[in-house]
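Handing you this structure, nothing more for now.
Only one protein chain is missing; all other protein chains are in place.
So that you can tell them apart, the chains are marked A, B and C in the order they are listed, and the count of residues begins at 1 in each.
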Amino acid sequence: MSDIKRVVLAYSGGLDTSVILKWLKETYQCEVVTFTADLGQGEELEPARAKAKLMGIKDEHIFIDDLREEFVKDYVFPMMRSNALYEGLYLLGTSIARPLIAKRQIEIAKMVGADAVSHGATGKGNDQVRFELGYYALAPDIKVIAPWREWDLTSRTKLIEYAEQHQIPVPKDKRGESPFSTDANLLHTSSEGKVLEDPWDEVPDYVYSRTDNPEDAPDTPEVITIDFERGDGVAINGEALSPAALLTKLNELGKRHGIGRLDLVENRYVGMKSRGMYETPGGTIYHLAHRGIEQITLDRGAAHLKDELAPRYAELIYNGFWFSPEREMLQAAIDHSQEKVTGTVRLKLYKGNVIVTGRKSPYTLYSEKVVTFEDDAGAYDQRDAAGFIKLNALRLRLLGRRDGR
Amino acid sequence: MSDIKRVVLAYSGGLDTSVILKWLKETYQCEVVTFTADLGQGEELEPARAKAKLMGIKDEHIFIDDLREEFVKDYVFPMMRSNALYEGLYLLGTSIARPLIAKRQIEIAKMVGADAVSHGATGKGNDQVRFELGYYALAPDIKVIAPWREWDLTSRTKLIEYAEQHQIPVPKDKRGESPFSTDANLLHTSSEGKVLEDPWDEVPDYVYSRTDNPEDAPDTPEVITIDFERGDGVAINGEALSPAALLTKLNELGKRHGIGRLDLVENRYVGMKSRGMYETPGGTIYHLAHRGIEQITLDRGAAHLKDELAPRYAELIYNGFWFSPEREMLQAAIDHSQEKVTGTVRLKLYKGNVIVTGRKSPYTLYSEKVVTFEDDAGAYDQRDAAGFIKLNALRLRLLGRRDGR
Amino acid sequence: MSDIKRVVLAYSGGLDTSVILKWLKETYQCEVVTFTADLGQGEELEPARAKAKLMGIKDEHIFIDDLREEFVKDYVFPMMRSNALYEGLYLLGTSIARPLIAKRQIEIAKMVGADAVSHGATGKGNDQVRFELGYYALAPDIKVIAPWREWDLTSRTKLIEYAEQHQIPVPKDKRGESPFSTDANLLHTSSEGKVLEDPWDEVPDYVYSRTDNPEDAPDTPEVITIDFERGDGVAINGEALSPAALLTKLNELGKRHGIGRLDLVENRYVGMKSRGMYETPGGTIYHLAHRGIEQITLDRGAAHLKDELAPRYAELIYNGFWFSPEREMLQAAIDHSQEKVTGTVRLKLYKGNVIVTGRKSPYTLYSEKVVTFEDDAGAYDQRDAAGFIKLNALRLRLLGRRDGR
Partner (left out) sequence: MSDIKRVVLAYSGGLDTSVILKWLKETYQCEVVTFTADLGQGEELEPARAKAKLMGIKDEHIFIDDLREEFVKDYVFPMMRSNALYEGLYLLGTSIARPLIAKRQIEIAKMVGADAVSHGATGKGNDQVRFELGYYALAPDIKVIAPWREWDLTSRTKLIEYAEQHQIPVPKDKRGESPFSTDANLLHTSSEGKVLEDPWDEVPDYVYSRTDNPEDAPDTPEVITIDFERGDGVAINGEALSPAALLTKLNELGKRHGIGRLDLVENRYVGMKSRGMYETPGGTIYHLAHRGIEQITLDRGAAHLKDELAPRYAELIYNGFWFSPEREMLQAAIDHSQEKVTGTVRLKLYKGNVIVTGRKSPYTLYSEKVVTFEDDAGAYDQRDAAGFIKLNALRLRLLGRRDGR
């Protein structure tokens, strides 16, 4: 057992991290500092303060931070610039929150002179990796305590017993087994485990919490516009909004119209497949709108390079390598491309559908004059195409002569 | 002017290719062989035979081929194995038909001893490239005639004048300008030009021909299953279907439920941006179903490599390089991954939505035993994660010590 | 401590693996089966048999296999088809031998009904990963014993004490510390550790064992030819040779001419940097010759795709993922390209230099007729270049008009 003096715990105020809080004190005989972040998960945070106090944490060792603007501005938006989709479909809602939590936790550890950090992620998931790679990148010599990999509270029953033995209040609805497990922030809510474990079984209705069922959504489409500046969303329907406010607004819109549900079997970094259900209402709209504005403002060379880099970028974020040189290199390339990604996208929201119906930009590269079926007044000489094709074909002709298909 | 004796023309029977037919004869004083392919575009082909005869083409020089099964089996399905989306969104419906037409046209040219081939694609588009790269790859010394790049019939009026002067029947609805231009085959219908040229203007309702408006689609979802074997679809709702029959059935389903519309501004290979509207009803369902079955049958390493290769593969097909060594190399890699992509996907179709709700396979790699939140009986040792993270973090820690972020 | 009945040990006959042999018996109270492979490391193997017997291994449990032909034919040559260089420089000599050892070890384990395998690689290196990923891929439920990660013989002194206590003969030259550690096979010899640990210090002369110093090499160049068929070497100077014989011959040539030394600081998969010295005499010649023959027989599209895939392929082999779907997918793509990689390369060997001076092939794609500075009789129409450039420039012009650099 390492010698730990003070540990900063990522503390939600819930039962599990309350047990961890107690267990850390008992097991390491150390001081615990709690850190609770508002990432838009939609829960009151003040109860976490009360609970922490109740469990003997000093006032100056309770940190509750509203990180919503930083989350969207410095994590969600940069990621969205890449159009990243993990395994072709997933908008990385959980993955992108972890580095920010890790970063703030390390900042606090440095402020309070802690020698360790701790989190409540299990030993089977990706989140432990994301937290810990963040910790180690930012504080290479920090000690990391991952109770779920260490303790013997391997069942719900044992956990609750431990809670009761240590005067930790157990809410009634936590006594029974929850039928699935969730994570939430301003970008998304994920659900997994238990009733979701058989990938052939349909996700039950009661699992969804962030989106209305498309079948119950309004029968009338809603048309909105999103304005972008340099690759980032800045306004909805012409109203300027901060990053977090913009995403919050899109979440409301997406929820109402049943947008952003995803039932996925994905590959975890730790080597297994898992089945998750994701709800990313605002993020889904934003993602498609961003593609829409890029369509007219991004050059083909830049666009195709971005598309080739995106799967790798998504994998890095999913695997927890936000604070890595290679993620930063890709970000530098991506950000370089966004200088003129400015303009307006019009979208129709309707029962689960996000339909881009128009885009315009002061920096459009779309040239009606060039592309037109009508007389183009010499903007494009069709005879150029003959030479273009001939030289592109040259190597294929040499091959054809050799191989005589 | 080259000396041409006999030319095989890709002939639709429509006004434009009828004018080309005549123009070829006049301009090159050569014999014309017509080739009309049924790729599922949904038009009668026999009228093309009648028209060709009327214009003096010999019976034995009129080729009308039903290529639908070959199209789906050897072009659409192999492409779908890759999950390719051009510029993140487009299912490549036009691009994938061109190499087959080129291939058959060259086969006919060899059969009839023609020294040239001709097509009706314009000098601004991608199709000329796709046709001609195919021609040259398969018959390096063939001569290619692209009338739209050569003649002076540069306006609709001139074209119709030419038709009238040469006794080519001009259908009434072709007299006026069509408000947009289309291409269709079993995979999709594309529309572009004229009323679609301003990318800020919404696509008018009358442009859609292959899909019902999601708003008019049934209020009740329809649940279907698709069975896959080695990466290809083989049955719908348990009923075995040939490739073309399967895609046809999915097209019906997709149409009814308003699935597969895409309004896109894309980058053409010839260097300009163009705005198109695509309807890919069955293909959209198929694409998502294929991703669904891969989720449980494909290893992570294979899946991620595929995702990284897909943008390049899509670009090759879009640009017309189907018959190129690099496309074939990528295909070899992709096909190698599909050996065990066998199983059943369940999907819900509802007003434009395709929702994968379940997937199962005799070859599933998903292990409930490993992933479970419950006791896994030793299938996975959570302590392994500590070492996994430690070694993945090592380089980041060395960096962190050096750079002290 | 797991319950092990019979373990197959990768046994070199040297002191370390002899200690492991004894330690396995003592620690696990299990039967040990020894497996010694001839991969061209240049050591007699029969002494390993004698030693194993002496240590009580049954005759039928001593396996000594000459794997040289399989090694070159099924591992070295396929890898060489890719032109893979790890981190731009390293020919992967150690990495490529490990999967074959693992494969054979597992075959023996299945034959003798063993429930475990063991190897002598340390816990800091890549080889443990390569061995064990191979074991697990081929026998997912095999138990793996890695003594260096388990025991407490953490110093040379302790190891020798253990040997002496257990009647294991300790060769005189093993009493002192070896000044560096080596690995050898038909492809290369690597040296690392101790005197090589400071990457600023020049590698001492006595470290080199497989190559003469270029400064001592003959003053007269030697010119040779290598014939390739379908991407693999088949003859030297017109003499047909088996894969292993061909590599052996190239090793002699390379040694004599001081070819194939590499002083490298590389990144290990386990997260640290290490400094190694590699001697790959024949492999270096072969690698450059293979590039030479590809230059005239491989199409540009295939060649460039190969170059883009090669770093990933190299990384997979280095990291131990030979038996993985993604390596096999890349191999399928690479192998598809080699069909016509047939012909002859002429090379000059001189004091460390390998100079390709000529290449010819019945399948050459090089066309003097097309490329010539002289009159090409219409093989290439220079005016085609104008259109080619114009269309390639189109997007850049549209950009330039917008951005006005």
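The rule is short, and it goes like this: a contact is a pair of C-beta atoms (placed from the backbone, for glycine too) under 8 Å apart; a residue touches a chain by one contact, two chains touch by 3 or more.
Owing to the predicted nature of the structure, the values given are computational and were not obtained by experimental measurement.
When the omitted chain is restored, the residue from A:Phe77, A:Phe321 or A:Phe373 that touches it is A:Phe321. Considering the whole complex, the residue from C:Tyr162, C:Tyr208 or C:Phe323 that touches the absent chain is C:Phe323. On the side of chain C, the interface with the absent chain consists of residues 83, 87-89, 122-124, 128-129, 132-133, 136-141, 146, 148-149, 154-155, 181, 193-194, 197-203, 214-215, 219, 221, 261, 263-267, 270-275, 291, 295-296, 299-300, 303-304, 307-308, 310-312, 315, 323-325, 346, 350-353, 355-360, 364-368, 370-373, 375, 380, 382-386, 388-389, 392-393, 396-401, 405, using the contact rule stated above. Residues 299-301, 340, 363-365, 367, 370, 380-381, 383-388, 390-392, 394-396, 398-399, 402-403 of chain B touch the missing chain (whole complex, contact as defined above). Residues touching the missing chain, restricted to chain A, are 267, 270-272, 298-299, 301-302, 304-306, 312, 321, 324-326, 328-330, 332-337, 391-395, 398 (touch as defined at the top).
Assume only the chains that are shown with their structure count from here on.
Each chain gets a centre from the mean of its Cα atoms; for chain B and chain C, those two points are 42 Å apart.
Per-chain CA centroids place chain A at a distance of 32 Å from chain B.
If each chain is reduced to the centroid of its CA atoms, chain A and chain C end up 40 Å from each other.
Residue numbers of chain A whose C-beta contacts span two or more other chains: 299-300, 364-365, 367, 370, 380, 383-386, 388, 392, 396, 398-399.
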